[in-house]
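Supplied in structure tokens, the structure appears directly below.
The complex is shown incomplete by one protein chain, all other protein chains being positioned as in the whole.
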Amino acid sequence: MAKGMVVFDEERCKGCELCISVCPIKILSLHETNLNSKGYRPASVTDPQRCTGCGSCGMICPDGAISVYREEQGGHQNEE
Amino acid sequence: MAKGMVVFDEERCKGCELCISVCPIKILSLHETNLNSKGYRPASVTDPQRCTGCGSCGMICPDGAISVYREEQGGHQNEE
Amino acid sequence: MKNKVLMKGNEAFAEAAIRSGCRYYFGYPITPQNEITEYMSRELEKHGGSFVQAESEIAAINMAYGGAAAGGKVFISSSSPGIALMQEGFSFLCSTEIPLVILNVSRGGPGVGTIQPGQADYYQATRGGGNGDYHLFVFAPSSIQEAVDMMAKAFEIAEEYRNPVMIYVDGVLGQMMEPVVLTEPLPPFSGEEIVRIRPWALTGTEGKREHNVIKSLYLKPEELEARIMDMDQKYQRARKELPLYKTEGLEAAEVVFVAYGSTARITEEAVELLAEEGIQAGLIRPVSLWPFPYDVFDQIPDTVKVVISVELSRGQMIDDVRIGCRGRFPVTLSSRVGGILITPPEIAADARKALGVTA
Amino acid sequence: MKNKVLMKGNEAFAEAAIRSGCRYYFGYPITPQNEITEYMSRELEKHGGSFVQAESEIAAINMAYGGAAAGGKVFISSSSPGIALMQEGFSFLCSTEIPLVILNVSRGGPGVGTIQPGQADYYQATRGGGNGDYHLFVFAPSSIQEAVDMMAKAFEIAEEYRNPVMIYVDGVLGQMMEPVVLTEPLPPFSGEEIVRIRPWALTGTEGKREHNVIKSLYLKPEELEARIMDMDQKYQRARKELPLYKTEGLEAAEVVFVAYGSTARITEEAVELLAEEGIQAGLIRPVSLWPFPYDVFDQIPDTVKVVISVELSRGQMIDDVRIGCRGRFPVTLSSRVGGILITPPEIAADARKALGVTA
Amino acid sequence: MKAVFQYTKGMLSEETTYCPGCTHGIAHRLIMEVLDEKELLGRTIGVAPIGCSILAHHYMNVDMCESAHGRAPAIATGIRRVQKDKIVFTYQGDGDLASIGTAEIVQAAHRGEKFTTFFINNAIYGMTGGQMAPTSLIGQKTTTSAEGRKQESSGMPIRMAELIATLDGAVFVERVSVDSPANIRKAKKAVQKAIEVQEKRLGFGFVEILSTCPTNWGLNPVKSLEWLRENMIPYYPLGNLKCPGEVK
Amino acid sequence: MKAVFQYTKGMLSEETTYCPGCTHGIAHRLIMEVLDEKELLGRTIGVAPIGCSILAHHYMNVDMCESAHGRAPAIATGIRRVQKDKIVFTYQGDGDLASIGTAEIVQAAHRGEKFTTFFINNAIYGMTGGQMAPTSLIGQKTTTSAEGRKQESSGMPIRMAELIATLDGAVFVERVSVDSPANIRKAKKAVQKAIEVQEKRLGFGFVEILSTCPTNWGLNPVKSLEWLRENMIPYYPLGNLKCPGEVK
Amino acid sequence: MAVHKLIIAGFGGQGVMLIGQMIAYAGMLEGKEVTWMPAYGPEMRGGTANCTVIVSDKKISSPIVTEATAVVVMNLPSLHKFEKLVKPGGLLFINSSLVHEDTDRDDVEVCRIDANEIAVRLQNDKVSNMVILGAVVSKTGIVKMESIEKVMEKLFTGNKSKTLPLNKKALTAWEA
Partner (left out) sequence: MAVHKLIIAGFGGQGVMLIGQMIAYAGMLEGKEVTWMPAYGPEMRGGTANCTVIVSDKKISSPIVTEATAVVVMNLPSLHKFEKLVKPGGLLFINSSLVHEDTDRDDVEVCRIDANEIAVRLQNDKVSNMVILGAVVSKTGIVKMESIEKVMEKLFTGNKSKTLPLNKKALTAWEA
């Protein structure tokens, strides 16, 4: 099971790709086809299993479109 | 003969006593009785013979009331 | 007899502001109103208030805006060029509906002008230089007593209408001394009162209400228009409720003077001089300059041959006099400028000239 | 046919200023006039002139004051709140008699307001917020072509009268595009010309003349008064020489509209709409706002039942309309605000209402 | 699973009108996050002047005051005198703070006003469409410096944090950046400290936040972060310039 | 006999309206003397804003421009663009330059405007009757600080020379005093260098001149010089802060 | 018709301003009276943007349009805001790539164009506005197509000249 999990609020996303650029394991990308109601292609996870829950994507999202969760036990804590 | 000479423009003088305070040999004072037309007691030399022509009084007078002259030859030059 | 004291206008104004509950003053030095700033710097802290010497009049009006937005009872004062720098601020204060009292102890202009009295800030006070549709409420007392009484009233009006009120006097009133009876001191707002009386004030939500926002920007034009129409309604109401004036001897007058502030007092003497010569002169003294008491001009009888605006300016109030007269009478100007006070004989002479009579 | 080009208003104004000989521009960004600042930043140096991005509108007007005092042909532009910050400067420019051209591309207010067009700076333009007796000369063109032609004229008037001239347009004219024929470029002043044409300018004595002083302060009240009276004479002359207006269909009109700038164009269509319904409407378009063309109102025939001031404000020019009408006609307002443009059908509806007819 | 990162309730739910990838959003959030964590939202009053962030009051869940361009520090001074026990901050852009508002910020720092200023330095006038700011870099192309800013006519970019730090009344001064998760974490620390300085009434606090303006820089959001890193940080060094002993 | 000291013809013959012993007169003279010696009087344009020296144009024999309070550096910027080959200076008081005119002086220095500012720091608002200035000393009694300036409410006095020196555009910055013949000579040297910097178009020059205000300090002129020496100089250290290599 | 009044609306970045300007320019080249007037909000991106173009044989007084001979909507909010301004019998152009809703108006001629998809077919996302432009010009006859091509030649110079053929091609792509 994945250590981490990211949840996107697609309606808030503006497709800026900042989250994509900072994900250390490169599992984020803009949705290929979907458009949200503002006309943006929202970001999404391509490989949810590999998410470490490091929080970087949430940290850099300017639009509050990402929530990040992590397994309670174990794993090193990147977020302070 | 005096090494230096000071000439006061009494009408310009405001009796501030700055010249008096800086004369190194203390030969200046306000006139005892005279008043100029603005009502100030102007500064004057009490002992003209001793003036070295150092220029300090002229230098500090805020009202351009003093001209200072000095013998052409000899004497060290305080003014730069 | 109430306790009369002999006070310099400026100090009386400052004390009156404190007695009206003002606890915050932000000011920048400028003659001829420095006594106010100095008085406030000495007195306000004793009353638990604050004085800040601002870095400029722009800072002062914005500090005042902040202080009043946070619920404080704020008073500020300046003089003509200083008031010029506050124009953007006035536009903001009106558009965000912040109550506040402003005093202009005006001097002669334009430019640096003179520290001697002048009344050439009438346009500035009543038409302003800020952008957009807004109005200061402007009152022009003509004695220290009237100014002091008006101070209390000004704070009330500001509060009720949520609009800045300006008291506009000239250097004569600021610098002169007259006996004056000060008003009873009002207590200042307490913290709870602020929250109750000014629920819109920035006091922190304390988790108890939605956040308050003081703003003038509305992205949707329709919303902005609605806001401006609300303000307009308020101004329409003010036009009905606030006009204030004094008249004298309008009945059977041949000539009517219109004068405000200290000039009105001087004009009163001109009226007497003319009476001695058998010329019946009336006087309209607008006390509120905005809203201007246009209706009083309807009281001018048809016997009148000319209406004369007496101003320490080259004719500014005269616009409003013209509007008020609605073409019924010729309107002329009697004026001195440059910091020179007009005298009763000069005014009388101007009246004779306008009437075409010789002394 | 002269060479017509399709240009955005703001860029046409900037180019027109350069063609009128302007070589110095000092500006601070503000919408909706940024294209002017940007155009000048690109173009002026190519013409041997200078552009400075000022730190504020206050700095901009003072840089302009310095540049013009030193003999330069200076043009500046801003929009409503930015103009509010220039009020003290305007008072200085007038009192020191510095020629200069100022453009206000106005937006809706008050406060932050909106970047959409507005005409609520009429008071600001014609009555001002600076201190003292002074006047800007104010012109309100209603097409880009007229604005461009007026630019050259404005520089001439400023020079002749030694007084700042303001061109007052709204965001519509600044932002829209229309074909325009640009004027022939004038050469700028050379150094010698400055000394000849502006002998009062600060060019350095070069040991050849007494020192020049640009100032508004005169210590003796009598001197100051004399100065102000000189200025007053100039303003009286301007009141005779400069009023400018256009009229349409006043004869036999039932209703007369008064409108300036882009609103006048919109009103023209309302006149047509009403004509279709058999209502004869006239239009007075004041082109000079100060001096205001009061006399044209005497041309309004007695057939007229109501005069309507059409403004993108809650009624500012209406004061001058009232003065002009001298009580002969009721005066009402037709307006939209908040950045919304009034439409011909709305104006027509207001006219019907004022006339008491139903569509 | 435990929440590692969630949007702070210091921010209202309204979506911002900022351009995609504009880091104003990050700066907003950091401040609100810190206030929320310190349970200060109910006791805070913010001032946001004209600039892209004029709409900050749509997003920040604290009492807010709109300011004329450049005047926020004067307004905050007024608020502070009346609301003595509140947390007061200003949030200002570089056109606002480093140009038209120079006098107000310098004098508030000089007086040692007890509020905190967050200074969003994006090296450009964002809202008005990309004109040169006092902080624009040499060579940077803007709509009023089409050939790039030149030292000869416009001087060298102004380093506000350094300038403010010379004033005794400014007791906390730090420059941070929001270009990467690591720098965002550091930025948050600075915000925390600045607020602590105010809670302890130690003096004026100033946090300069290097930020992007993809739209007016003409770069996409990701490239903008790179540009900030490669061009701004070398000229505007990150780090603390002043911190009182009372705050660790 | 040879003239050792004579009133410079840079000064007009009109007597000043300054109070007895006010050192504005000395500062005026120094500047005009230097311009005269360099034969620049005919090529100089001065700007004097509101303050006691608003009447400087009555005394200084060069083209002069009156300025609104605080705005002289902006005016000088305008003049400089049009009169490119002239010498331009501003002469400003501390209320003027260090308070209301903060933005204008900081930004002129930031742009590196090629003119010279003479800053008369007398630690008070002279013309308006002795209110506290940003440069008033801690404990100094003024009409708006009856019990003496307090750091808590008004901050520490601002050191403008140091602040201006942090800006790259300001290439010459020096603080001098006119309290004694020796210091007056040093002051003149600084004025000379500052003008030379301008002649060579090297950047912005700033000379802060510590000056007295006997009237509003409530001291006689001689005691005022002492007060300046004993109180101002320790807080406002004299000396050069910046001088370009091109000027010896 | 002697007067054409056009409203073109969409969001920032769709190029609505440009095509409006091109029509105005073309009108001027044909010796007609023209005005172009934009409207946008204070946000740099994502706000709505629209412009008004009038092309007329006689002098134009008001540059605003309360009854349009044609309206072009490039996104949904624009449909809602502007469909009501088409005068009866007028034309309503809808970019059907982005606007899936239908109009309420049944008294106007509706012209749906899959502008974005057509543009993608032309291998350039960015010419969707030119596709629409072509449709508007041919259907309304507001100006001649040759005039638009002339304008294109004046606008797309230097670097941009290589996009000229594609842009010209886009003008007729809507018919296909």
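As written, the chain order gives the labels A, B, C, D, E, F and G, with residue 1 at the start of each chain.
Just so we're on the same page, a contact is a pair of C-beta atoms (placed from the backbone, for glycine too) under 8 Å apart; a residue touches a chain by one contact, two chains touch by 3 or more.
Values in this document were obtained by computation on a predicted structure and should not be read as measured data.
Residue in contact with the omitted chain (choice from C:I115, C:A201, C:M231 or C:V331): C:I115. When the omitted chain is restored, the residue from C:E97, C:E146 or C:E268 that touches it is C:E268. Checked against the full complex, the one of F:C52, F:I100, F:I184 or F:L241 touching the unshown chain is F:C52. For the chain missing from the display, the contacting residue among C:E43, C:D149, C:E178 or C:D232 is C:E178, taking the whole complex into account. In the full complex, chain B touches the omitted chain through residues 14, 38-39.
Where chain C meets the omitted chain, the residues involved are 4, 6, 31, 114-116, 172, 175-179, 262, 265-266, 268-269, 341, 343-345.
We adopt the following convention: only the chains that are shown with their structure count from here on.
With contact taken as defined at the outset, there is no chain that touches chain B as well as chain F.
Looking at D-F and D-E side by side, the one with more C-beta contacts is D-F.
We define each chain's centre as the mean of its Cα atoms; on that basis chain A and chain E are separated by 26 Å. Residues of chain C in contact with at least two other chains: 52, 55-56, 81, 88, 92, 96, 111-112, 215-217, 219.
Shown for chain E are the residues that touch two or more other chains, namely 18-20, 54, 66, 68, 99-100, 102-103, 107, 111, 127, 129, 134, 153-154.
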